[in-house]
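Sending over a structure as C-alpha cells; questions will come in a sec.
Just one protein chain is left out here, and the rest sit where they should.
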Amino acid sequence: MPVIRVTLIEGYDEAVRDRLLEGYSAVTRTVLEAAPDGITAVIDEVKQSNYRRGNQRKSPKAPPPAPEQIVREYLAAMERRDLAAAKALLAPDFSMLFPGAAKFSQLEELIAWAKPRYRFVGKTYERYDTVPGMDEAVVYCYGALHGEWPDGTPFSGIRFIDRFTVKGGLLQDQKVWNDLDAVLRAQQA
Amino acid sequence: MPVIRVTLIEGYDEAVRDRLLEGYSAVTRTVLEAAPDGITAVIDEVKQSNYRRGNQRKSPKAPPPAPEQIVREYLAAMERRDLAAAKALLAPDFSMLFPGAAKFSQLEELIAWAKPRYRFVGKTYERYDTVPGMDEAVVYCYGALHGEWPDGTPFSGIRFIDRFTVKGGLLQDQKVWNDLDAVLRAQQA
Amino acid sequence: MPVIRVTLIEGYDEAVRDRLLEGYSAVTRTVLEAAPDGITAVIDEVKQSNYRRGNQRKSPKAPPPAPEQIVREYLAAMERRDLAAAKALLAPDFSMLFPGAAKFSQLEELIAWAKPRYRFVGKTYERYDTVPGMDEAVVYCYGALHGEWPDGTPFSGIRFIDRFTVKGGLLQDQKVWNDLDAVLRAQQA
Amino acid sequence: MPVIRVTLIEGYDEAVRDRLLEGYSAVTRTVLEAAPDGITAVIDEVKQSNYRRGNQRKSPKAPPPAPEQIVREYLAAMERRDLAAAKALLAPDFSMLFPGAAKFSQLEELIAWAKPRYRFVGKTYERYDTVPGMDEAVVYCYGALHGEWPDGTPFSGIRFIDRFTVKGGLLQDQKVWNDLDAVLRAQQA
Amino acid sequence: MPVIRVTLIEGYDEAVRDRLLEGYSAVTRTVLEAAPDGITAVIDEVKQSNYRRGNQRKSPKAPPPAPEQIVREYLAAMERRDLAAAKALLAPDFSMLFPGAAKFSQLEELIAWAKPRYRFVGKTYERYDTVPGMDEAVVYCYGALHGEWPDGTPFSGIRFIDRFTVKGGLLQDQKVWNDLDAVLRAQQA
Partner (left out) sequence: MPVIRVTLIEGYDEAVRDRLLEGYSAVTRTVLEAAPDGITAVIDEVKQSNYRRGNQRKSPKAPPPAPEQIVREYLAAMERRDLAAAKALLAPDFSMLFPGAAKFSQLEELIAWAKPRYRFVGKTYERYDTVPGMDEAVVYCYGALHGEWPDGTPFSGIRFIDRFTVKGGLLQDQKVWNDLDAVLRAQQA
C-alpha cells in the first residue's frame, strides 16, 4: 500500500534511477510483505537551480557503477589474468580470505598460493546478491568452479561463494568459501 | 541530496518503520553514494480511513518478522536441537545444500548425515546480511564453527557461511559452505 | 496509476472524507480509465495551527450534508406531506418544472396541480446519481411511481426521473419527467 | 482550503489533464463547500522511467474520449441516421428503455417503433451532466424535441431527458423520458 | 531538519526562484536554529496547464524587482540627481522623514532643505537588509556619508541609516537617521 516518493536533483542517468526504484520497491516488499501491486515508487526530479541544502546549491556527482558491476568487472579481469585491470578496482588495503583461512593482500600472493592447487580455474555464476548499506555495500556471488587439477584432470561443478565489500567504487575485501577440499577428500577416500 | 518520503497507513510498529527507513537510506547511499547527511527519509502515516486504493479501504496486515530474525530463530532452534521449533519456520518444500553437494529436504536427514562428521557443532556469527527482494529476501550469515570431532577432540575457528531465502515468514532453502574439509585435509597432511 | 493526495485541515468527519476519496477515485477512473487497483487516494490531515492561506489561519466550516442526502430528505418530507420540513430545504427562488411544461414556485401550486391527476403517489427509487460541480451539484434520481388514479384504481411501475440542483445545502430547482401520460394514453387507446 | 495533488505518468494530453483538474475541483467544492479560491489542484507529471508499481514500469494507455463526448457522437450519428457510426459506439449488450417502458436492444427496433410516432425528430440540448464512477460513468442530457408528427404538423419545445451509462468508451444503455405523450394528450383534450 | 517544498507554476526566472529558496532557508534557520546542512529547500515547478485554483488556470505575472534592487536604483538616481528616474520609483503618497523630524513629500522639498546643509553628499553602503512582509517589504541600508560642507570643507565617514518601505515595486516612504548633527556639534565644541 505504500507510496514511496524520492526527490532527486535531475541529471542521474536512467540506470541509476532504475536501481533506486528497484531498491525502494524491494525494501518495501521485504519489510512490509505488501502486495507488489500496492507498492508505488516515484522519482521527482528537480532542476539543480530548484534545490538548496543549507542555502547552497548542490551538484550531484555521478555515482560509481553498481557494486555488482564492479565485482563482475573484477572477476572477469581475474579470469583473463588482467592483473592491472583487476588492481584498478581494489582499495589500497584490499584483503582476501580463502578456504583454510588463507589471507592475502596482493593478487600475486593469491596466484602463488593457487598455483599448486589447480592448473586453472573458471567460474560459472548462478546468482549475484547485493546488500545495500550506509557504509559499504556487500556483493555475494556463488556458482560452480571448473578447471583442471595440477595433473591435468578436469573438474567442474564444485560449489563456491564469494563475498565482496564495495565502497566508493572499489573492492574492500573478498572472502571465499568453496567445496574444493570436500571434493578432494572425497576423491582420496 | 535526495529526500525519500513514504506514505504508510498508520499502524505499523516502530521496528517495522525503522527497517523501512534504514532500508531506504541504505539503498540511496549505495546507489548514489550521496553524503549520508544529505539523505533524508521520512514516513508519513495516514489514518486507515484516509487511504483508498481502487476506492477500497485497506487494512494493512502485520508484516512477518525481519528475515534476519527468522533465520536467527531457526539457527537457535537447531543449535538447541528443538526440531519442532525449527520446522515451524520452514516452507513445505524447504531444501538444504551442504558441502560436497549434499542435499536434504528433512532436518532428520541432515542430522543423520552430520552424525559421523562431528559430535557436536556450534556457531559464532560474525555478521548477518539481508538482501531485500520483490519475490523473496536472502539472508547471509557467516562466522566460525566450534565443536568436537567424533573422537572428542575439540575444534574451533572453522569458517562457514549460510545462505537462506525467506518468503512470507518462512525459510525456502539453505545453502552452506564451510572449511571443515579444508581443516581435515590439512590435519591429514 | 495516479496517486491523488489531498491536504485538509483536520476536523472533517469521516463521512465527508469518505465522499472526497470516493469522488477523487471516481473522477480518476472516469477520466483515465486507469485500472482501479492503480488508483491511490490519500488524505493528509494537518492541524489548524499548521495551515495558513494569505498568512491567515482558516477554520473550516462543517460542510452541508451530501446533495443526495438533501434530496432524499426533501423527497421523504414531500411523501409524508410534511411541507414545513420540505420548505426548509428549498432556496428562496426554488422552481419546479413538471411534465407538460408545468411550472411552479410554491409547493402548494404543485399540490393543487397534482390533485386531479391522482389521489396519491409514492416513489420507489432505483438509483441516485450526483454530478459534482463548482457552482452547484446536480442530483438525479429515477425509479417507479405507484399510487391511485382519481377513481381509486391503483397504478404502479410508472417510470419517472427527477433532477435537482443543490447549492449551499438547499435545493435550487427540480425538473421532473415521467411516463404518466404515456400510461394514460395507452389506457385510453 | 484543500490542496489536491495528483501524480501522473507524463503523456496524457492537455484535455485529459483538464478534465482531471476540473473533476477534482468540482468534487472538492461539492463535498466541502470550500470557497472556490481556496481549492488548489495540481498535477505532477513524472517521466515513465521515474514510476514503478510492483517494481514494474507502467505505460499509461490513452484514455477513451470523455463520456459526454461519446454520447454527443452517438446522438449526432443517430440524428443523421448514420447507424454504422452509432453502432460503433455501443457495447454488445446495449439496451434502450423508452417512454411507456418500451425496451429495445437493436437500433433498428427503435427506428421501427418510432416510425408511426413522428416523421422525424431532432433534439436541442440544454445541458449535459456527467456522473463519474468507478465502474461506469453516467451521462445525462436534456433539452427539447422538435420535428413533425406523422401528419406533417411540426412540433417543437417538447421536453426530454436521456440517461446513458458509459464504460470503456462504449455506451452500455440508454434510458429516455419525454413529454411527447403529455403533449399528445393535451392536444387530444 | 526541515524540508521545505514549494509548488510554483513554471515560468519564474532563476533569480526569482533563488530569492525564494534563500528566503525560505533563512526563515527556517532563523526560527529553528537548525543546522544549515539540515535545511533542504526545493521548488517544484508545474506547467501552467497543470495548476488550477478555484478551477481556474492562473498566469503568474512577472514579479517586480527585489525590494533591495528598487532601493538601490532609487538611491543611485538621487545620487546622480536624476529626479525623473527617482520619481518613477515612488508611490503617489511617498513621504520622507529626515533628522530633526523634517518631513517632505516631494523630492524638490528635500533638495531645498539640504542645500544649506552641504554642497553635496554621497553615500557608501555597508549593508542592505530586507525584511519580508505580507503588506510591504522593508529595506534598510546603512553606511557612511561623504561630501562637502557649505564652505567647501570635505567630510566623510559620517554614519547614516535609511529605511524604506516597498510595495508593488514602488517606495512608500523613507526614514533617515544620521550623525551629521553629532559631527557638527563636535566640531563646534
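Chains here go by letter, A, B, C, D and E, matching the order in which they are written, and residues are numbered from 1 within each.
Just so it is clear, a residue touches a chain if its C-beta (ideal position, glycine included) is under 8 Å from a C-beta of that chain, and two chains touch if they have at least 3 such contacts.
Keep in mind it's a predicted model, so treat the numbers as computed, not measured.
Asker: Of B:Leu21, B:Leu107, B:Leu170 or B:Leu184, which one is in contact with the hidden chain?
Answerer: Final answer for the missing-chain contact: B:Leu21.
Asker: Any idea which of E:Tyr51, E:Tyr74 or E:Phe104 touches the chain not displayed?
Answerer: In the complete complex, the chain left out is touched by residue E:Tyr51.
Asker: Which parts of chain D are in contact with the chain that was left out?
Answerer: Chain D touches the chain not shown through residues 3, 37-38, 40, 42.
Asker: For chain B, which residues reach the chain that was dropped from this view?
Answerer: Against the missing chain, chain B presents residues 5, 14, 17-18, 21-22, 25-26, 29, 35-45.
Asker: Over the whole complex, note the residues of chain E touching the chain we left out.
Answerer: 1-9, 12, 16, 19-20, 23-34, 36, 38, 51, 53, 58, 60-61, 63-64, 66-67, 97, 99-101, 129-134, 137-138, 140, 142, 157, 159-161, 163, 168-169, 175, 177-186
The rule we apply is simple: only the chains that are shown with their structure count from here on.
Asker: If you list every residue number at the chain A and chain B contact, are more than half found on both copies (same) or fewer than half (different)?
Answerer: Same; most numbers are used by both chain A and chain B.
Asker: Determine how many degrees of rotation, between 0 and 180 and to the nearest 5, align the Cα atoms of chain A with the equivalent atoms in chain D.
Answerer: Rounded to 5 degrees, the superposing rotation is 120 degrees.
Asker: So which of A-C, A-E or B-E is the twin of A-D, meaning more than half of its contact pairs are the same residue numbers?
Answerer: A-E
Asker: Please compute the C-alpha centroid of chain D, do the same for chain E, then give the distance between them in whole Å.
Answerer: Result: the chain centres lie 58 Å from each other.
Asker: Can you list the chain D residues in contact with two or more other chains?
Answerer: As it turns out, chain D has residues touching two or more other chains at 5, 7, 25-26, 29, 36, 38, 44, 51, 53-55, 134.
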